[in-house]
Each structure stands twice: as structure tokens, then as C-alpha cells.
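In what follows, a structure is listed as C-alpha cells, so that the remarks can point back to it.
Our next item is subunit A:
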Amino acid sequence: MGETLQPADAREAAEMVAAAEGRRLEIRGGGSKAGYGAAQPVEAAVLDTRRLAQIVDYDPQEFVLTAGAGASLGEIEALLAAHGQRLAFEPPDLGPLLGAPAGCATLGGTLAANLSGPRRVAAGAARDHLLGFEAVSGRGVVFKSGGRVVKNVTGFDLAKLMAGSWGALAVLTIVTVRTVARPRAAATLRLRGLTDAQAVEAMGAALSLPLEVSGAAHLPLEDQTVLRLEGIAASVTARLDRLAETLAPFGVAEVLGDEATRSLWTRVGALAPLAGRAGALWRISVPPARGAEVLEALGAGDAPRLLDWAGGLVWLTLAEPRAAEVRALAERLGGHATLVRRDAPCDAPAFHPEPPALAALAERVRTAFDPQRVFVDRRRPGA
Partner candidate 1 sequence: MRTDFTPAQLTDPEVAASEAEIRKCVRCGFCTATCPTYVLLGDELDSPRGRIYLIKDMLEGERQPSPEVVKHIDRCLSCLSCSTTCPSGVDYRKLIDHARAYVEDRYRRPWPDRLYRSLLAAVLPHPERFRLALRLAGLARPFRGMLEKAPLLRPAAVMLALAPRRLPRPEPEPAASEPGGRGRVAVLQGCAEPVLRPQIRAATLRLFERMGLTVVRAEGEACCGALVHHLGREAAARAAARANIDAWTAELEGDGLDAIVITAAGCGTSVKGYGYLLRDDPDYAAKAARVSALARDVSEVIAAFGLPPAGRAGPLTVAYQSACSLQHGQGVDALPALLLAQAGFVVKQPAEAHLCCGSAGTYNILEPVIAGRLRARKAARLAELKPDVVASGNIGCMTQLAPACEAPVAHTVELLDWATGGPRPEGL
Partner candidate 2 sequence: MALQMPDPDGEVLKARAAIAAAMRKILPADSVIDLADELRVYETDGLTAYRQPPLLVVLPETTAQVSTILRWCHEHGVRVVPRGSGTSLSGGALPLQDGVLLSLARLNQVIEVDARNRLAVVQPGVTNLAVTRAVEAKGFFYAPDPSSQIACSIGGNVAENSGGVHCLKYGLTTHNVLGVTLALVTGEVVKLGGLAFDAPGFDLLGVVVGSEGLLGVVTEVVVKLTPAPETIRAALLGFPTVEGAAQCVADIMAAGVTPAGLEMMDRPAIHAAEAFVHAGYPLDVEALLIVELDGFADECEPLLDEVCEIARANGVTTLRTAADAAERARFWAGRKAAFPAMGALAPDYYCMDGTIPRRALPDVLQRTMEMSRACGLDVANVFHAGDGNLHPLILYDANKPGELEKAEAFGADILRLCVEVGGVLTGEHGVGVEKRDLMPVMFNAADLEQQQRLKQAFDPDLLLNPGKVFPTLHRCAELGRVHVHGGRVPFPHLPRF
């Protein structure tokens, strides 16, 4: 307890895991998401990945980057930016929202949480950009999967499993991610005065056209519904026109330029309007056309809230968790709900419980990687 292990490479990590014998290990990068969903603290030593931070290989021409999982996300993004590239899934910095410092996320932690920002709606989630990895399993064995190319169906796609596993299966030591070129131009179309339902309609209409909208969010606290377009300048202009035309029934639109677009969407990803709001913070994932229904059913018309992914991702702060109600509603609408942060202790699990057959399968999958349950799984912290 209180102990922190800091392996410098996979071999050391493997030794540390193999030597764990009976002790639990909590995998941690920068701790930016330590507060995400955390219910009761678990007695465990910390396996700190930040020494696994080397840039192994960056090949801008092939759009592929291989780095230590503990590399700082900020440094990675700066490196990519210097080459006119970026990570397509636009990982947001949730640190401040969760009570951690800004900018302390690691690449591995981001992938393990499948943390994906507004551009997920067009470019896919973090899991879609992890091409390969090396990791240490709960048995203390170093193994790898995937490769350095996108088109790869050799063996099971363990990368998908690792992404979003929250460190429950193995500790990532090296990851290979796909990069994309930064677009030459970006702009945002902004509508004001829309209700939640109208906003979902508008965003749905925009995404049903071949306009390659790369961000669709509704920020009722700031009275704005925003849609982002990126690409070459002439194309962005033409698509803006078409978008404004399509959304004319929803009101007059303003256009934000490149700079304003950049800062706006960083704020959207970081959930800036919800910063400092007290209450239970819910992340509700539903089919996008049903986003407004979530809010209406919960009577959350005035609650601090934000819709991203065209309505498919609802962030909501409630005075009381109302977990049973929120979860039942999310399920009825075809989704699930995560209690990301709670102000006061409550019994509800942070992560949405799965049906028994699926939960049993998940346990067997966990056994395949970590039979002794060395790693803490924040979805099932006691287990």
C-alpha cells in the first residue's frame, strides 16, 4: 500500500507483475483519470507507467507512431503537430474536471480509457486508431499483438480489447497508433436558441448529409449548437454554405473561423461548461437521435448538461445520482450510463452493470489475461 512501482521497460514491468503474488496493482499513468468513476479506494500498489515514455518510432510518411505507453499525451501531440499531424480521435483533457492537474494524461492511459473527443463522430474512437501494442499480462508475460499497418486481420484484434479495458487485463508498455494529417482549414457553424430536441434534430440532419461534419455538439449552458467542418479551404466554404442552407429552418447561423474553432472544440472536449458544477456527473451513451429524450425523461431541462457526438453522448450533472432511474432509462433507449464523478458516497456502481451472461463472459476474458486478478479493474474494484 502506498507503494509505487516504476518499470523502465516491459521486462522490468513483467518482473514486477510476476512478483506481485497476492498484491493488487493499479495501473496509472499521469493519474488524470484516477477520479473517473472511482467509488471506494482499493488497497493496491501503483504501477506507474511514466518511465515507459520513449518515442520508439515515428514515421510521418506512413502515418504511424510507436511510443511507450507512459509517454505524455501532450508531448506526443506536440510532436505530431510539428509534423502537421495529429491523433484523429481528438482525446480530451478531463483532468481538471476530475480534480487532477491539466495535461498529465499519458498516451497509454488515454487508449486504455478509450477516451475520444468530439471528432469521434466522424473519425472513430481511440480504439479505432490503436494498430498494435506490447503489454505485460497479469501473469507477468510480455506479449504483443497487431502491427504497424491499418489493414491487419492477422490473429485476434486484441488492440480493440485493450482499448477501453481501463487497465484490467494487462499493462500497455508500447503502443502503435495511427496518425492523420491536420486539415488545412477548419470552421464551425453555430446556431443559437435551440432546445435540446431541436439541437438533436439539427445535428442529425447535418450528419445525414455527405458533408463530413467532424464535430456536432450542443452546449445549452452557453446557448450554442455547433457543427465543425474541416478540410481544404474551398471545400470548407462550400460545405458551410450547404450546411447553413440545410439548417436554415433552425435559425440563422454564424460562422466561426479557424482559431475560434480550435479553442471552442477543445473546450467542448474538456466539458468546460460543466467545470466546477457540483453534483453527480453522468456520461450517458445512447443512439444519437435519442439524446434529447434522455434529458427530457430525467426532467433535466435546466440541469448542467452537454451533448456531444450529435446527441449520442450526453454529459449531465444531477443534484442526486438517481442511479437506478438513469440506468433504466439509458437501457430503454438502447444505451448505457457511467457515473463518472459523485459528490457524495452512494452505492451505485460507477460503470453500467452488464447482463449476467455477458458479465460471466467478461470474467472469463479477464481470466485469460489476469487469472490471479493482479490488476485492479475499476469496473469491478472488489473482484
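Convention: contacts are C-beta pairs under 8 Å (C-beta built on N, C-alpha and C of every residue); 3 or more make two chains touch, one makes a residue touch a chain; residues count from 1.
Basis for inclusion: all candidates are chains of the complex that A comes from, given by their letters.
On a predicted model such as this, the values are computed, not experimentally measured, just so you know.
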Subject >> Complex member touching subunit A, one of 1 or 2 >> reply: 2
Subject >> candidate 2-touching residues of subunit A, taken from the complex the two chains share >> reply: 59-64, 84, 114, 120-121, 124-125, 127-128, 137, 141-145, 147-161, 163-165, 168-169, 180-184, 204, 207-212, 231-232, 234-235, 237-239, 242, 285-290, 309, 312-313, 334-336, 338, 351-355, 357-359, 361-362, 364-365, 367-369, 371-373, 379
